[in-house]
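The structure follows.
Shown here: the complex without one of its protein chains, the others still in place.
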Amino acid sequence: MPKIELNGREVEFREGETLLNIAWREGENVPVFCYHPKLPVFAGCRMCLVEVEMRGRKGLMPACGTKAMDGMKVWTNSEATKFAQHSVLELLLLNHPLDCPNCDAGGECDLQEITFMHGPTRSRYKFPKRKFEIRDVGPFIDLYPTRCIQCYRCATFYWTIGGGKDWAVFDRGWYTLFGPEKDKFLNNEFSGNLIEVCPLGAITGKDYKFFTRPWEIESVPTISPEDSLGANVYVDVRRRKPFSRGPFVKAGRREDLHKIIRINGRENPDINEFWITDRDRFSHEYNNINRVDYPHLKTEDGSWFKSNWNVALDWIATNLKKAKNPAIISGARGTNESAYAARKLFKETLLINNLDFRKPHLALKNDPIKATLGYSSSNGSVADIDRAEVIIIVGDVRETVPGIGIRLVRASRRGAKLFVLNPYKERYSYEGWAEWVPMRVGGEYKDFVSFLSDRKDELMDKSVLFIISDDSDPNIQSFIGRDVALNERHKLLLLRTLPNAQGFIDVGFSPEPDGLNTKEILEGCRNGSIDFLIIWEVEPLWEYFDRETVEEALRNTPFVLVLTSFWDPSTEYASAVLPITTPYEEEGTRTNLEGYVQYCKDALWPYEGSRPAWWIFKQLIIRLGGDASWRSAKDVFSEIKDVIIPYKDLDPYDVKYEERDFPDYIPTIRKLKRVFRSDKARYEFVPEEFEIAPPEERHIKGRILYWSHHIYKGSYWAFRNPLQKPYIHDKTVFVSPEEGMKEGLKDGDRVILKVKNMEFEVFIRYDERIPAGLWVFKGLFYDVPLNKVLKERYAEIEDVIPVGDAVKS
Amino acid sequence: MLEGLKAMLQGLIITFKHFLLNIATNRFTVQYPKKRRKLPDRARWALSLQWHEDLTERCVGCQLCAAICPSEAIYIEGAVNPLDSPVGKGERYAMTWIWDATRCLYCGFCVEACPEEAIVMTKIYEMATDRREDLIWHKERLYEAKKQQFGEKPTFAWMGFYRKREEMGKPIELARIWHEQEEKYYKNRGKGFDMHDRYKRFLLDERNIEVYKEDLGE
Partner (left out) sequence: MPKEYRLLLSYTDAKDSHAIDTYISLGGYESLRKALFDMSPQDIIEEVKKSKLRGRGGAGFPTGLKWDFVPKDHPGPKYVVCNADEGEPGTFKDREILYKAPHLLIEGMIIAGKAIGANEGYIYLRYEYIWIFQRLKDAIKEAYNKGFLGKNILGSGFDFDLYVYLGAGAYICGEETALLDSLEGKRGLPRLKPPYPAQFGLYGKPTVVNNVETLATVPIIINKGGEWYSSLGTEESTGTRLLAVSGAIKKPGVYEFELGSITLRELIEYCGGMKEGSEFLGVIPGGISAPILKEEDLDTPITMEDIAKKGSMLGSGAIMVLDRSVKILSLIRRTSEFFAFESCGKCTPCRDGTAWMTRILVDVEKRGFMTEEDVDMINSIVNEIKGKCFCALGEAAQMSVGAFVNKYKDELITNKVKRP
């Protein structure tokens, strides 16, 4: 092994290691500003200068950018090094304002810390400091350019990792200014990471702004529930439990128990590396809004009776006992434990298989992936994006599982070929990271197959990764499933549009083999064959297509029990509403789309009387004579381990979190156990023909109303956030500028869309990414009940009637 | 037996000595609610918050007091200072300011830590109440507290101990004078310099009182 001399002692190193790595590994204190382990080396701040002697020549070298060479002599504490640190800090502090008491980063600021360690006590600079105006660059972020020390971390992150194009560096030298163009909002879903990347308070978050200080915060390591990627996060709260462990009560307020201060990324190299999306980061203010506090029962005159848990559960259990044919629908948003408890209630206590979490239009008898691949799961992993030569994406990744975007950008930079098959240009094809292959609405399958046959040469003998969202055309899914089953170099990454869908499938929250799926359950409710319906953490009126059927189904069901955290519209049809905890209030495990079972710690105290869903199911099981003696979510999981075979060897509760301190900068590799899926199945399984009727071409001529996901508006929790309002386009339909011009509409115009003889008032917004003829509505249907006319993802627009002048939505 | 008597006598002598001393120096039990003894100038009791001259709040909500508080008696929530009707002078201000008297040690660290000189310790010591909630003071009461202190002046805890002289603001001027005198005292300790005398001389010094008045806007 080659050796260097570090502060007089011999140290071995690996080839290609930088001096900084060696020094930190050896426990030497080398301060840094522009260096970040996850970003390319910039070496501009000169804070990490160390004295180096090589071939008899002494000099100062940046430790972060200098590769160690055999025979080098390095001093991290010599006079020259100390003088360099001192002078660089003095120069950095020339312009830095002394507003630490005001600054949000005060207390967790690298500049503060390093100045205390190495810096001068006072400045010799006698001239006015450079000043910039505070900049508002969107609903999430504030820029304080005056505080900036021009380390370029933000630009490096935004350009190379986030893949954004709208972060610029203006001017040069002393007046270098970072940020988007004037009066522009940031448009990248990873922009929140800038707050964490900035070594000081030049970029701060609006959710956290001035509310508290870092030393008041307790950081709870947990998992983001927003999407099926399961990004690892730290949830920062002021108080987790009402009483601290000691004999004294800390001064404070009760509201703190239900308030998340902010969310930060946590390192997990397998899943989210270090970065989280803005949806993960800024979706936490919903926690206090519109919550159900205690069990509510409907009296005979239709008013609500605020009850306690015993009374409510007894009454519900009595009704459930009487019910002949109960059923449960869900949104796959709970933990694995809750899903298992629900399964136990239905499959083992009531002995009925009517449970499903899929949306009705996707609730097929046969899961296309399972029918072809042998198991309902992706066989690739997120890390496969870094290995694949060709990546074929079906659907809009940015709106469904945005977190994998950093890897897509990296793959594109690495030289992999990316294709996006989508009716409109989504982010990656629009920004040039991928090639857009247009898909005609109604002819998706044919376009997909013709794409594959056209590009046969490019795909031949390459490792191909299919990234497909689980709500895309089942025919495409089955095609890919078959392809992946037969071809060893092809992998599949199935993006789950519902957060814990994989876990729900794994623990058996599905109607197999003889139960009713969501579509049949709703049909059964409508014709009266189902007399007890549990709606668990899903809002059918906002999420499901064909709203009239849903409404009729809810109206015709004798007893509707709603388990929810919020007073959503389906509670109007409920006979009883039970409050359940929101994800950050509940302990449990979640399975991500590639099969990692991860432990979510409870960051907050449950709101008022709300309880975790598994507790409610447990009480019902006991009241119905079943056997459930769990005392905690951990108990439930130990039972899951006995029953669910793939989960046999997992121990997600035994998780050790590393300290979140300075050594955190040294890259660590965490060993996370993944659900074991037998690869044997792939070879022994003979793909059966998929039982869907061969796809018929259904092209609509003229204007098509097309539904798509939305990163914020489509999320069950995120759209409730006041913070994200500017990015949530209420009542908005996106069209291409040509199409809008053809109809004589301006950007922001109010129009009435006539679809199937019903009229809807919406706003028009121009989006040049959308091809002519397509009118795209995104997200949940809480503002415009377009699902009254949408029986599937698209419908024909009969007429467009402009109303009034342009009003910005 | 004899030893017991001796001890008893010794005790009686001490008692008698103090009896005589108290009579000689005129020290009697104060009839408390009717009469109140004047507190020493550096008595440190309930916290109070200060205003700027233009009646905006001094506190910027930096929470350094809460950070230094050894018994976690201070709780602050910051917020953005509205530009149209500013509450304080900074970008942020304290939206919630809670002082828990039941937890407070009256150590004065918070006064010392405050970069804006917003906290002072008053001489309000009559905080007894039969409701626990009354011992938890909120922002309004803390800003009013200065007025309730029976005509006495608020105390600056050991403010200025660690500050550079040229950095001192006006309220610290007082502490500086104290500090100088204290230094002198420690130098002359055991050389016949009387502590009590020092206080007396301090109070007689008109200059000090003027500074005092200026600071408090009295």
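Letters are used for the chains, namely A and B, taken in the order the chains are written, and counting of residues starts over at 1 for each.
Operating definition for what follows: a contact is a pair of C-beta atoms (placed from the backbone, for glycine too) under 8 Å apart; a residue touches a chain by one contact, two chains touch by 3 or more.
What you see is a predicted model; the values in this text were computed from it and never measured.
Enquirer: With touch defined as in the header, list the contact partners of the absent chain among those displayed.
Expert: A
Enquirer: Taking the full complex into account, find the residue in A:Gly65, A:Pro438, A:Pro771 or A:Pro802 that is in contact with the omitted chain.
Expert: A:Gly65
Enquirer: Determine which one of A:Leu92, A:Ile276 or A:Ala434 touches the chain that has been left out.
Expert: Counting the whole complex, the residue in contact with the absent chain is A:Leu92.
Enquirer: What is the set of subunit A residues that contact the non-displayed chain in the whole complex?
Expert: Residues of subunit A in contact with the hidden chain: 41-47, 49, 59-60, 62, 65, 67, 83-84, 87-88, 90-92, 94-95, 124-125, 127, 149-150, 152, 169, 172-176.
The definition used in the following text is that only the chains that are shown with their structure count from here on.
Enquirer: Nearest whole angstrom, what separates the Cα centre of subunit A from the Cα centre of subunit B?
Expert: Taking the average C-alpha coordinate of subunit A and of subunit B, the gap between them is 52 Å.
Enquirer: Enumerate the contact residues on subunit A facing subunit B in the complex.
Expert: 99-102, 106-107, 209-213, 215-216, 248, 250-253
Enquirer: Which residues of subunit B touch subunit A in the complex?
Expert: Interface residues on the subunit B side: 60-64, 66-67, 71-80, 90-92, 96, 98-100, 103, 115-116, 136.
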